[in-house]
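For this view, one protein chain was removed and the others were kept in their places.
Chain IDs A and B follow the sequence of writing; residue 1 opens each chain.
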Amino acid sequence: MAARRFIVEPRGLASWRLRLLVPVLSVVAALVVCAVFLALTGENPFDVYAQMIDSAFGSARGLAETLISATPLILTGVAAAIAFKMLVWNIGGEGQFIMGAIFAAGFAIWLGDSAPAVIALPVVIIAGGLGGAVWASIAAIPRVYLGTNEIITTLMLNFIALNLMNFLIFGSSSPWRDPEVSTFPQGRPVPEAARLPEFFIRLDVGIFIAIALAVAAWFLIGKTGWGFAVRIVGDSADSARYAGIRVPQKILGIFLLSGAAAGFAGGLFVSGPVGALDPRSLDLGLGFTGIIVAALAGLHLLVVIPVAVLMGALNNAGPALQSIGVPTATVTMLQGAILIFAVAGEFFIANRIRRPEPDKVPELEEVAT
Amino acid sequence: MSSEVPTPLAAQLRDVDKAFYGVKANDSVNFDLARGEVHALLGENGAGKSTLCSILAGLYRPDSGEMRMGGEQVLFKSPKDALAAGVGMVYQHFRLVLNLTVAENLALGHPDVGVRLNEKQLHQSAVDLGEKYGLPVDPAARIWQLSVGEQQRVEILKLLYRNAQILILDEPTAVLTPQEGKILFKTMRQMAAEGRSVIFVSHKLDEVKQVSDRVTVLRDGKTVGGVATADAEPRDLARMMVGRDLELPTRGAQVDVGRVRLGVADIRVQGDRGLEAVSGMSFDVHGGEVVGIAGVSGNGQRELAQGLVGLRKLTSGTIEIDGVDVTGTTVFDRIEAGVAYVPQSRLGMGLSPGLTTEENLALKAFRRPPYSKGRRLVASAFRDEGARQIEQYDIRGVRPGLPIRLLSGGNLQKALLAREVELEPKVLILRSPTRGLDVGATEAVRNLVLAERARGVAVLLISEDLDELMALADRLLVIYEGEVVGQMSTEEATAERLGLLMSGQREEAS
Partner (left out) sequence: MNESVLMLTVVAAIGLGTPLIFATIGEIITERAGILNLGVQGMMLIGAVAGFWATFTTESLAIGVIVAVVAGAAFSAIHAFTSITLRVSQIVSGLALTIFGIGLSSFLGRAGSNPLVGNPSKKVFEPILSGGITEWPIVGPLVFGHDILVYVSWLVAVLASYYLFHTRMGLSLRAVGEDPASAESAGVNVSHVRYIHVMVGGALAGLGGAYFSLALVPTWQDNPIGPAGWIAIALVILASWRPGRAVFAAYLFGAAERIQFTLQTLGEPWSNIPSTLLAMLPFVLAIIAMIVLTSGKRARFLGAPAALAIPYFREQR
């Protein structure tokens, strides 16, 4: 098809400039596309975008809310980035997040009001990670030992987790449910000791924990022997096997780590802003948004942090838009558009296009010897 | 040409050239194919047989020269064109859709099949065709349910179903049992009897003698000779294949040949398709010697190497390294036991394509100091060790952060060897280490191998390149169909002897 008019060939090494340009252009392109839809329905896109920026960064309160929204996205972004880099298609971040929330709330309630913060907080946080890892293992083990494709299994697990959470609160009188309120089912508030302390308006220390976990993941994969082995597996499984690395264990490890990251996000969210297993406040699509964060960050674990802040700002802008009569769905639209352009942009990072020179044999970009 | 070519000609190539990246795979090739004959194409690896066939089958276009079919000049732009003109090829990797039935594979893409599929008719056609050519098939069977021999039958039937007049079979007996081979030869003769032409690519002289009418030998991209099979002596054919007097070795005398460091006793290894690839091989390699294993590719070399290194399980037999039994141990254990391996796949196995050169140099040693301190990687070690090795082994083209796949072949191989040699192995196994390398890189690689030999390492060199073997090895073993069929010191080796053994002609006991 395209080969007749110009040649598409794999690119040798994409410069950092290109790798920065593509995500930036993706955001710009998405803004343009959504501007068209806004204009078609009678809104002024510039006003809308200005409102979004203002609500996200224009006030101390807005900034705090942005960072609150960013906290789980850092970790779900890390979850997606770790997995996708290894070609493990874990799209179950949503379900692993919820499972983390369920485990965190569950352990907090089980510890009860008497446990001091110094015990309750670490338990709750670790429980979150554990929940995510356990949930991921349901898809990971068949993948590693039976070769079952993880795309469908992790996807389906999202909805099972969602329904499980709904069951725990709406469908039964489980320990997660608030016994005090009988008229309308809601999650039981978690003991105060298990709540992350706030320090800046509503922002809690969870953001530091999230950043610390992201840095830890970056360190683990980039700076340890285990991480190196994992990177070899992600680059060429045959080379890894040849070098004596046990490939199935590494894939399992990364899959579980990815699940744990999403689970931590859920745990921090419950222990932080939400304070209970509340389906309405937890069913926010944060797992899927994490995929957008990862894609935009080029799967780089440290870049995920600023990108998550950007996405947090977007998420936060929803209610503000409503106040000026613009549908909150604009935010979702924008996020979806950003992801489409980001993934399409991958093509330009991986390939370059040039006109064929007649009579010349095409050669891969080679460095002079 | 030394024989009368019967007319009319089914196909003719005149002065055909084809080059890839500057290297001529076919050089002024002349080839005549008569109607109703089985014509064998003989030659070593890299002689140009596959290229010639691919040109005939429309996969490649010749750079120059002309091609005629039935007297008229033709130019194929794709395999579809070739098939429309009546030329089809059965590749070594079949183009069959495993999950579809035989009848469906026959019908796929066929120009005469209508919009509606008439299953009954398709099935009947398949059965009829099969019976006619002695290639019975079950039209309702799925391809994955068939044996390899049966799958090959379907590939041939596919061509006959499109009324191919010229059929090209690329090393067809490589995947067949002897019985299936006999059936195939009957089929080939039958197709010839009908006036079709069959091109039969092979390196096995006894098969060529059995089934072909004429033989064309290729060497280094050129046609060397075309004879009637009846007139051809195996010795002459072997000489034509290998062609020249082999160079005398210049590797210097052996340092003390030590004890046996690699002991292989009666090993058997399964191939991918359920057939046995290594059928009871036994040999020893002493410290300080290079043992070369010569043979045309596809005779079990890959499985042998993988079995020695731990990438493939042995079905029986034992392997000892410095007297210690390592049979059944993992790849990791064998690396620890001192086995180094330079595989044929440089990128994608020996080297991880997306990682940098420094990372690749640490691919096996990264868990130990200096690369690691406990669980942590020491970045400076990667840099410093990397710089040292790049300098010492003259690996060129490296830039910081550059994926290693961008290096040229010669530098890739130097990097691979550098890493393996730095492990200070007891046993070094190499497959075709200088394949595709220029003169400078070849010399560098050869020197590294000889340096290991001088250090007392047991070196096993598996190669199809006789020059390489003659230059480096002290002793030669010839592998054919998974067995050792001949042994000799390099001094005793001649092109003729090696060529005969590599094509399956056993030597009389001397």
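Here is the rule we use: contacts are C-beta pairs under 8 Å (C-beta built on N, C-alpha and C of every residue); 3 or more make two chains touch, one makes a residue touch a chain.
From a predicted model like this one, the values you see are computed outputs, not experimental measurements.
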- Just name the one of A:Ser15, A:Asn44, A:Ser59 or A:Asn149 that touches the chain not displayed here. A:Asn149
- Of the residues A:Phe46, A:Trp110, A:Phe170 or A:Phe219, which one touches the chain left out of the display? A:Phe170
- Query: What residues on chain A make contact with the chain left out of this view?
  - Reply: 1-2, 37-38, 41-43, 84, 89, 91, 138-139, 142, 146-149, 151-153, 155-157, 159-160, 163-164, 166-167, 170-172, 285, 288, 291-292, 295, 326-327, 329-337, 339-340, 342-344, 346-347
- chain B residues that touch the omitted chain in the full complex: 59-61, 78-80, 83, 94-100, 104, 107-111, 113-117, 119, 142, 144
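By definition in this document, only the chains that are shown with their structure count from here on.
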- If you average the CA atoms of chain A and of chain B, how far apart do the two points sit, in angstrom? 47
- Query: Quick one: in the complex, what on chain B touches chain A?
  - Reply: 20-22, 309, 311, 330-335, 341, 343, 345, 348-355, 359, 362-364, 366-367, 372, 375-377, 379, 396-399, 401-403, 406-408, 410-411
- So, in the complex, the side of chain A touching chain B is made of residues 12-13, 223-229, 231-232, 235-236, 238-246, 361, 363-369
